[in-house]
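For this depiction, one protein chain was excluded, whereas all remaining protein chains were kept in their positions.
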Amino acid sequence: MLDKTQLIPENTLITNSPEEGRALAVKIARLTIKITQPNAEIRDQLRPVYANDAAMLIAIGQTVALEFSTISKANNYWR
Amino acid sequence: MLDKTQLIPENTLITNSPEEGRALAVKIARLTIKITQPNAEIRDQLRPVYANDAAMLIAIGQTVALEFSTISKANNYWR
Amino acid sequence: MLDKTQLIPENTLITNSPEEGRALAVKIARLTIKITQPNAEIRDQLRPVYANDAAMLIAIGQTVALEFSTISKANNYWR
Amino acid sequence: MLDKTQLIPENTLITNSPEEGRALAVKIARLTIKITQPNAEIRDQLRPVYANDAAMLIAIGQTVALEFSTISKANNYWR
Amino acid sequence: MLDKTQLIPENTLITNSPEEGRALAVKIARLTIKITQPNAEIRDQLRPVYANDAAMLIAIGQTVALEFSTISKANNYWR
Partner (left out) sequence: MLDKTQLIPENTLITNSPEEGRALAVKIARLTIKITQPNAEIRDQLRPVYANDAAMLIAIGQTVALEFSTISKANNYWR
């Protein structure tokens, strides 16, 4: 439990590759939802709502794109 | 009460780590809502509305992503 | 009335602190609405509409986040 | 009519001040709508629709914020 | 047909002026819709839907603003 982070896994934006950076973007987007709705049961109920709704899937895509923009810059685009 | 800030806690964007930076992003997003709707009772009524609505949780995620982008740059990505 | 600005108070993006920069972000976001709907009476009618609507409060938060991103860069993040 | 621009007035992003830059942001946002809906009569009918709708006023604010971000960078924030 | 591009006309983000850059922003925004809905007949049916809807016109404006931000940076703001 020591020094455990809730919002940014491993407390860093630096990753080894674009793929890992993208996975981090997905993860931190989900962790924001978790902190806003801490009840796991309610989150479980909401999951099928957005996973089956075209508009919400697109909105999730926009969120991930925003997070990935930040992570990509942090990693100097893995150039 | 001296010099108390309402919008940016401790009046700085600089944090010690990505985790703290993310927590700040969440906090300043909430403070914007507070200044727009200063009535605590009404905010308490609205909280379950967005915390139980998939689309609104996603929209909150977009807001936090935008704030975090700014805070990350301010901290040179904690590199 | 001399040289009075309508959209950017004091005609500058430079502020003394993050808190003042955030307040400016809120202000210029409101001034955009004012120029789009110049009728004060109608704006007064619309205020409770968005201040009591969770989705709109979130959308206002996104707008302020975008303005704050620009103002933060202008001030080199008050580093 | 010589060299008349339709999308960017005077064909430049450079302005003398933040206030003028903001006015340009508002103007180019409107010109995008004009090119997408070239019929002036229909635009006149739509104007009261968005000017009296809180959600749309906020969305216009987001558009102006995005345009202003670009114009501010172009002008090196008028520092 | 040789080397014909579908998404970025002339395969470059560099333009001679802000006006041309803005026109490119509008064009690539449209080409994304074209690749997502390749059926020209359906696109023709959808056009009056968004051209007569205030909220959609605003959303198109946001898209063009985002594309223009990228194109402006690519051209170093035509300074």
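For clarity, chains are labelled A, B, C, D and E in written order, and residue numbers in each chain start from 1.
Keep in mind that, in the parts below, contacts are C-beta pairs under 8 Å (C-beta built on N, C-alpha and C of every residue); 3 or more make two chains touch, one makes a residue touch a chain.
All values derive from a computational prediction rather than experimental measurement.
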{"item": "Touching residues (missing chain, whole complex) on chain E", "value": "5-8, 11-14, 28-29, 32-33, 35-37, 42, 46, 49-50, 53, 55-56, 59-60, 62-63, 66-67, 69-70, 73-74"}
{"item": "In chain A, positions touching the absent partner", "value": "17-19, 21-23, 26, 50-52, 54-55, 57-62, 64-66, 68-69, 72-73, 77-79"}
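Just so we're on the same page, only the chains that are shown with their structure count from here on.
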{"item": "Rotation, 0 to 180 degrees and nearest 5, that superposes chain A on copy chain B via CA atoms", "value": "60"}
{"item": "Chain centre separation (chain B, chain E; CA means) in Å", "value": "33"}
{"item": "Junction residues of chain E, two or more chains touched", "value": "none"}
